[in-house]
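Below is one structure, written out as structure tokens; the observations come after it.
Note that one protein chain is taken out, while the other chains of the complex remain in position.
As written, the chains take the letters A and B, and residue 1 is the first residue of each chain.
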Amino acid sequence: MEISLTLNARPVSVSVEPAMLLVELLREQLSLTGTHVGCDTSQCGACLVHFNGESVKSCTMLAVSADGGSVMTVEGLSAAGQAKLHPMQQAFHENHGLQCGFCTPGMLMSAVDLVGRNPDPSEVEVRDWLEGNLCRCTGYHNIVKSVIAGAAAMRDAK
Amino acid sequence: MNMSKVVGIGASPKRKEDLRFVTGRGNYVADIKRPGMLFGAFLRSPHAHARLGAIDVTAAGAMPGVVAVYTGEDLKADNVGGLPVGWGIHGKDGNPMKEPPHPPIAHGKVRHVGDAVAFVVAETVEQARSAVEAIDVQYEILPAVVSVVEALQAGAPAVYDDIPDNLCCDWELGDAAAVEAAFIDAAHVASIELVNNRLIGNPMEPRAAIGEYDFATGQHTLWTTSQFPHVVRFLMGEFVLHIPQHKLRVVAPDVGGGFGVKQFHYAEEAVVTWAAAKLGLPVKWVCERSEGFVSDAHGRDHFTEADLALDESGKFLGLRVRTLANMGGYLSTFGPNIPTNLYAPLLSGVYRMPAIHCSVKVVFTNTVPVDAYRGAGRPEATFVLERLVDVAAIEMGIDKRAIRRRNMIPTEAYPYQTPVIVEYDSGDPMGCLDRAEKLADVEGFEQRRLESAHRGKYRGLGLSTYVEACGLAPSRLAGSLGARGGLYESATVRVHPTGAVTVLIGTHNHGQGHETTFAQIVSDRLGVPFEDIDIVCGDTAKVQFGMGTYGSRSLVVGGAALSKAADKVILKGRKIAAHQLEADLGDIVFDAGEFSVAGTDRKKKFTEIAGAAYVPFDYPLETLEPGLEEQSYYDPVNFTYPGGAHFAEVEIDPDTGTVTLERYTAVDDVGTIINPMIVEGQLQGGIAQGVGQALFEHGVYDESSGQLLSGSFMDYCMPRADNFPAIVVAPHSTTCTHTPMGVKGCGECGTIGSPAAVINAVVDALQPLGITHVDMPATPNRIWNIIRNSRAALAAE
Partner (left out) sequence: MKSFAYLKPATTVAAAALLAKHDDAKILAGGMTLLPTMKQSLAAPAAIIDLSAVAALREIELEEGALVVGAMARHYDVASSALVRAHIPALAALAGQIGDPQVRHRGTIGGSVANNDPAADYPAAILALDATVITTRRTVAAAAFFVDMFETALEPGEIVTGFRIPVAEMAAYAKFRSPASRYALVGVFVARTAGKVRVAVTGAASSVFRALDVEAALQERFDPDALDRVSMDPSGLNSDIHADRDYRANLVMVMARRAVAAALQNAGQGATKGQ
């Protein structure tokens, strides 16, 4: 099937099998490997992307379901090919919010979605919101710190 | 950008590796595509124990896109060897452990759910998975045994026909007679029986492997999610596939967490490498998470009985430990070493323990092989000792902190020889406890407990001290304990003509921040700007050799090799400077990035010397070689012994049995700290894993069918952000006396100290009910049952 979508702010038309998951389209067909697969039961959140501005699990969404919509991946957070980071990416860097980096793209996409809804989240709100994102390295301590700092930076950037 | 600058030891520069990860530019094995790449999928046994009959692959082989279907017989016919074990231990009777073969794909029998039975290669993953379902296997299902206790019973199913008692090794350490004497003299004996729950490591990146073969050069390449690519090259090349080392390249690119799970040589690595050579095309396998649950090595799984003898004042006289350790269906790379050599030598803890005896029965069962998982043996030892100390304190009516202080090794008593092989070089357990007590606001606990009680909740405070042996390992000692190879580390410092530096190091960075920490060491030693230093690891074609990253060894052993290689660079630089400045070598000093003639203003910058090294127009070539690149192999003289004191504070809701971790405070002695930010991150992450063991995680097998009941994130409880409070970590360091920089390592501290701290807190909370022990994990259901039964018992009294 032919589908058209906006991907990281650019129009894309691709041919996909109906059985293709959005994450497979991104990783295999479009080589956007920043979106990861960490489980097969829709729980780890490594595959989070934004669909029409909301965080969703790209491992639990058909690629055809993205037809006509807008998808943003971690690669789209900062301008292509540039080292200028999104405030949330910068906050993760500044606050040591990542270790192995595997859960990081999902954490970032989740965090940016949260801050879009709640510009000044409390620690408890951040921890609750991250229910759908597993991390095995950090104990979440610095991730939570990063999200709060990233939220402040996003507020300042407005 | 900032000006180029030296970033030294003790600073917290932000990590060099972050940029690629926060922008989605990491390069994990699953991200790699090779031209013409095929995809593999394994058929895995649905049975815990079965004899393999006919395997009909005809239908599968005829399916669309299928290129090949391989079984264990195909590997056997091609002379593919079994997966080797890196340590061979000996039993009490002096005999070596039983070491049955471990074929990459089963033949004869399958020994656990998930054991590989066949491998399909196809043009797409989907085709390979579909064909897996079409393979017809005749299984003669056999009774299975999954628990260590059951496996040792007479008449239990035998995992190996020729090992009817399932006993791999009956091992011991210590002085049994001295311990018996201590118990005779004891005023009090505290006893405990406990389970150290089976864990499944679950790094967030599932394992993956790609094999490739170039017939024109005879070169094999394996990309794998490994913590130690050189060791995989050696084990797989030498013992499994018989590929000469120079024709085998193993690459472990960005790896998404390891925690021990990725420090073994796995069957899948050999199978894809072998299949790629058979087919002449790259073959990729990416593990699905549910597949990982039944094929990644598991951790822990002990049953232990232990007794502590004390005098009337609460001083420890002797410790007796009897442990049954589950090995699963095969011996994994380090399997038998973990519950023996990495366990019993730590049973003295931070205490004066005059006599210790530990016997360990290492047992085969029909479960996934058990091997190292973060902490590996040391959390188990700490849990036994620190639980037992609490039990003794409760029974004898001594304060839990006081009984520990009474027995602690005072800092001035180091070096301290324990009765179980290891000699601690340095430490200050009392200082750690003092500091932790303040940070945890132990004084305010009673007030908080009353406040919880007012809301109908139980509140408990738990303490655990610990010591670990890390920095694996002094090869001489390791060899005497059964290691089949040395455990040194290597580093090359390559100074480029411009003075920039590339480090090639044999450890592997998969979250620990090595690219940053090691660059700090080089920056500090050579005065080279931090951003002018790159750290390269994980590729046997680039890095000379290496033992990899596990056992909190990277900084301790790899960092030491790096430091020594830097020393050699300085020496070589001084020779070049002596030539250039026309001075005696002995007069050349190196300081702050400059070589100078002592007592004069004649000097050369590091960059000038680097340039000169590669432009040797006027060199005395008989005495001075061109170039500035030095290498060091470092073999430590002793283990390092990080330690500390951890306080956990929990609240329990008696209505639901829910345990909430309210506060966690850790004070750790990790020796010299290179990058405090990274050390804190390691401690926080380690603590979360230990808390996971104590409260949430449990690999559960069905006793009769041998099925893994906790086989996905739906049933295996991974800790989440909302399970934790902010974690307080603080250092209280003493300097290691034998590592070049005084470092001790920090990767496992959190995981070692925390399970006992949390369970001690849970037991403390339930003390009004007379509870003295709670097994891990302290799940709501388990706690509710304990509370209900205790209340019923109290009511009956």
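Convention: a residue touches a chain if its C-beta (ideal position, glycine included) is under 8 Å from a C-beta of that chain, and two chains touch if they have at least 3 such contacts.
What you see is a predicted model, and the numbers here were worked out from it, not measured in a lab.
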Given A:L62, A:L85, A:L108 or A:C135, the residue that touches the chain left out of view is A:L62
Per the touch definition above, residue among B:V149, B:L571 or B:M714 touching the missing chain: B:M714
Can you list, in ascending order, the chain A residues touching the missing chain? 1, 17-19, 21, 40-43, 45, 48, 51, 54-57, 59-62, 64-65, 110, 113-114, 129, 131-133
Where the unshown chain meets chain B, residue by residue: 126, 129-130, 133, 290, 655-657, 696, 698, 700, 709-710, 713-718, 779-781, 784-785, 788
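The criterion applied here is as follows: only the chains that are shown with their structure count from here on.
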Using mean CA coordinates as chain centres, what's the chain A-chain B distance in Å? 30
In the complex of these two chains, what residues of chain B are touching chain A? 14-15, 17-26, 28, 30-31, 33, 126, 202-206, 254-259, 286, 288-290, 510-513, 677-678, 680-681, 684-689, 712-714, 718-722, 724, 726-727, 750
Show me the residue ranges of chain A that touch chain B in the complex, using the header's touch definition. 19, 27, 31-41, 43-44, 46, 73-75, 77-78, 83, 85, 89, 92-94, 96, 98-105, 108, 123, 126-128, 130-131, 133-144
